[in-house]
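Only one protein chain is missing from this complex, and each of the others stays in its spot.
Our next item is chain A:
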Amino acid sequence: MAMAIKLSLILLFFLSSSFALYEDQVGFMDWHQRYIGKVKHAVFHTQKAGRKRVVVSTEENVIASLDLRRGEIFWRHVLGANDVVDQVDIALGKYVITLSSEGSILRAWNLPDGQMVWESFLSGSKSSKALLTVPANLKVDLDSPIFVYGGGYLHAISSIDGEYLWKKDFATEGNIDVHQLILPGGSDVVHAVGVTDSSQFDTYEVDVKNGGLLKHTTASFPGGIYGEVLPVSGGRFVVLDASRSVLVLITIENGQTHLEQTHVSDLIHGSSGNTVILPSKLSGIFSLRTDSCIVFIKVTNEGKLKVMEKVDKTVVVSDALPLSEGEQAFALVEHGDGKIELSVRLVHDMSSNHLKETVKMDHERGFVHKIFINNYVRTDRSHGFRALIVMEDHSLLLLQQGEIVWTRDDGLASVIDVTTSELPVEKIGVSVAKVEHSLFEWLKGHMLKLKGTLMLATPDEVAAIQQIRLQSSEKSKMTRDHNGFRRLLILLTRAGKLYALHTGDGRVVWSTLLQSLRTTSQQKCAGLKLHQWQVPHHHALDKNPSVLVVGRCGLSLTSPSALSIVDAYTGKELQSTSPAQHSTVQVIPLPYRDSTEQQLHLLIDADKHAHLYPTTPEAADIFQRESENVYWYSVELDAGILRGYGVKKTHPSNTVDDYCFETRNLWSVVFPSESEKIIATVARKQNEVVHTQAKVIADEDVMYKYISKNMLFVATVSPKANGPIGSATPDESVLVVYLVDTVTGRILHRMTHLGSQGPVHAVLSENWVVYHYFNLRAHRYEMSVIEIYDQSRAENKDVLKLIVGKHNLTTPVSSYSRPEVTTKSQSYFFTHSVKAISVSSTAKGITSKHLLIGTIGDQVLALDKRFVDPRRSLNPTQAEKEEGLLPLTDALPIIPQSYVTHALKVEGLRGIETIPAKLESTSLVFAYGIDLFYTRIAPSKTYDSLTEDFNYALLLLTIVALVVAIFVTWVLSERKDLQDKWR
């Protein structure tokens, strides 16, 4: 090892390349994609046709302004995870107004550039619906107020500077729940319509100038109500009663409230109970969805309900859009086979379609979930319509004139799990012409580079060089490469869609909406986990690799699971069980493979039965053989218990299923609930490769690492300290960390951090764990490292015995042998708070490691593991310095150049995945959140390959020059020799 280290030091001496990225290297091996998530609200802005934009808010709490021509993001703001956007609107034609956090934060953003103009915090006394109304043409003392209902208060806020004008407390008016805020056009009164105790309708009329209560009408309805009150037209509202079978029409006239009840079954024959009033606001009309269809019902002037039309229940209806002549239009989307039909109708003339377009639609996008329409005036003064539709896979499309103008795959903003797959092997037999062409291109490229190196290139050529570097066809090929850089990233999104992205350029190779995970009206389905299912390497080479997607249909843990196996090359669903016969609480990939290289998986259900997959006799055989040594553990967060289980070899007598095994509880670790609460558990990555068990320290001494895949890091805090930082005093908060062996339940190490609290982010790799927490006493974040060493092997230090192989270092170890362990640990201050921690992983585990820290600024910071080495001391000895041990500092340095995301941000960062490349020095890094970012890192620099921009032409030229020089000098020396001889 010492030799290796020293030789590598020599190598480093030669390869003194910079660690940081140069400006022209950006985009060379990394890519970044920006998303917004599933759109909730959209407000079009076509002010004088100059800037064609749409402002959207999404379920990922993003507010963005999109270009209507190409779908690009003009500007985007990601609000915090808890700052859910309730409403979006445009005020004064220049501000985007957003109401968020249950109506407690109101912000105005400048429409053209997205700068925040003002922000108002609205206090409330209770949680309630958040409503925002931005009157179009209301002037009060040269100001245009915005009306916000939130937290039981009605606020009027100036749209110019966000100042409070007045507020009206509705909480004092009884237990009212305001459903709608309405401003009848031209009047100076705000109508707040609500329901008190689910049995009484209340209407308050409030003066817009001072918030004074002008009128209060009320009417009780003993039947109770279901859902929301929907305004139909001025003074008319509809609502469903609690049984969902009676429609109540509320008419407010002259301060009197009239209720009129109509049975749904009278309007729609044969409808059952699941009736819902759709929230689409169409004047004079409302839509009702039943189990079988959607019905449009018109409310006549006399207050009668009249069924206008029945359409299929999958139809999606937009809000009404006012057209110029006081008319209103709305859009309907119907699903066909591989297409959708968009029709625009006028509210006053339901019978005919104003516009009907058929658009081809990819099956993989699923159903339309939402539609927003907007009109524009064509050159012939007729109305044209564009429709923004949100699909089931969360993608966003703009339809115009029967065409899809653009699409955005915004499902990628909600990645749940990531795995990778290798690409197919390159077919042999490439045409000679192609080779010649590529050779010519290659030479040309290198000649250009040479020119660049020798500073002879013109600016045009410099641009061409950069172009060649960035758009090398090599990196986006659909075949496996020698270095293992080209791969498929397989992403499972919240919408239940599986995407395969090429690591070369980040393009979507295929995407599949998994049928087994589609949410239906009966149940909500979602994906949970993604695992590699089959990776043909030695056997079954004719098969494509495949992945296993585990999902759940239903909300509780006992809901049935949905399993599907998807081909990683094509995205075809090979096998799908939905719903499966059992629930899935945990998925455990076993380290065994069958003859077709399918990985064995254990799925644990809610009753703690283990289900073996694949369900083949061969897999069962393999599992039966190994079952004695298979254990599993569960972390019960609420109860604060760790439990370990063993798998019983025998089949349970009560089932006939050969692949279902009973388990028995072997051990439990119970954390006292009054003093400890589990806040984080981290285990080692199953596929991590460790090169060596020995750690060589100064003076050629050896320490043996305790390397066990069955180690679990558990962090607990005192219950009081479970809240946010600042909620507990330092004396009350205690952070305790444990290292637990999950086979025997033995606690290998326990450490207490007094005066510290979570959130804890940790990473466990090889024999060390690094975790991040907050130190209340020091008022700073800290990072600690624990390294664990095996004491039972420490005696193996006799060189002769090692040479002849007389040692116990390679004998298999059992956790039941209770090896003696010793730990070293150290803590450091760390400036940032952290969103995710990961560690680089390489093919053989030889290369040194970098911690990848997702900072609060949504960037990924690479921190050399050497900085978190518990053997660091204030004054390292000469030998320790030689070993590369750094002097101890109280804080970990943050070197700006070591941000792997360089200037970019991965908004809403949730996870960092590292994948080993085939090249030992290199690790692939994929960070996901609302944005996606991919790059390659080489923690010890690329010691095993030349850099991509290595100048082969220069090398070739040098070699040729040297050969020529050799010849010339040889001829000269021969000649001189001859002359000497003749002298």
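Everything that follows uses one rule, which is that contacts are C-beta pairs under 8 Å (C-beta built on N, C-alpha and C of every residue); 3 or more make two chains touch, one makes a residue touch a chain; residues count from 1.
To be clear about the criterion, contacts and distances are computed from a predicted model.
According to UniProt, the chain absent from the figure is "ER membrane protein complex subunit 4", selected among "Putative hydroxyisocaproate dehydrogenase", "glutathione transferase", "dolichyl-diphosphooligosaccharide--protein glycotransferase" or "ER membrane protein complex subunit 4". Taking the complete complex into account, A:602 is the one of A:602, A:619, A:715 or A:788 that touches the chain left out.
From the options A:265, A:292, A:466 or A:710, the residue with contact to the unseen chain in the full assembly is A:710.
In the complete assembly, the contact with the undisplayed chain comes from A:692, out of A:692, A:722 or A:848. Residue A:701 is the one among A:312, A:349 or A:701 that touches the chain not shown. Of the candidate positions A:586, A:826 or A:848, contact with the hidden chain is made by A:586. Contact with the chain not shown here comes from a single listed residue; of A:109, A:632 or A:899, that residue is A:632. Interface residues of chain A facing the missing partner chain: 1-4, 6, 9-10, 13, 526, 528-529, 550, 552, 557, 584-591, 602, 604, 626, 629-635, 637, 644, 681, 683, 686, 690-694, 696, 700-702, 704-705, 707-710, 742-743, 796-799, 802-803, 807, 809-816, 882.
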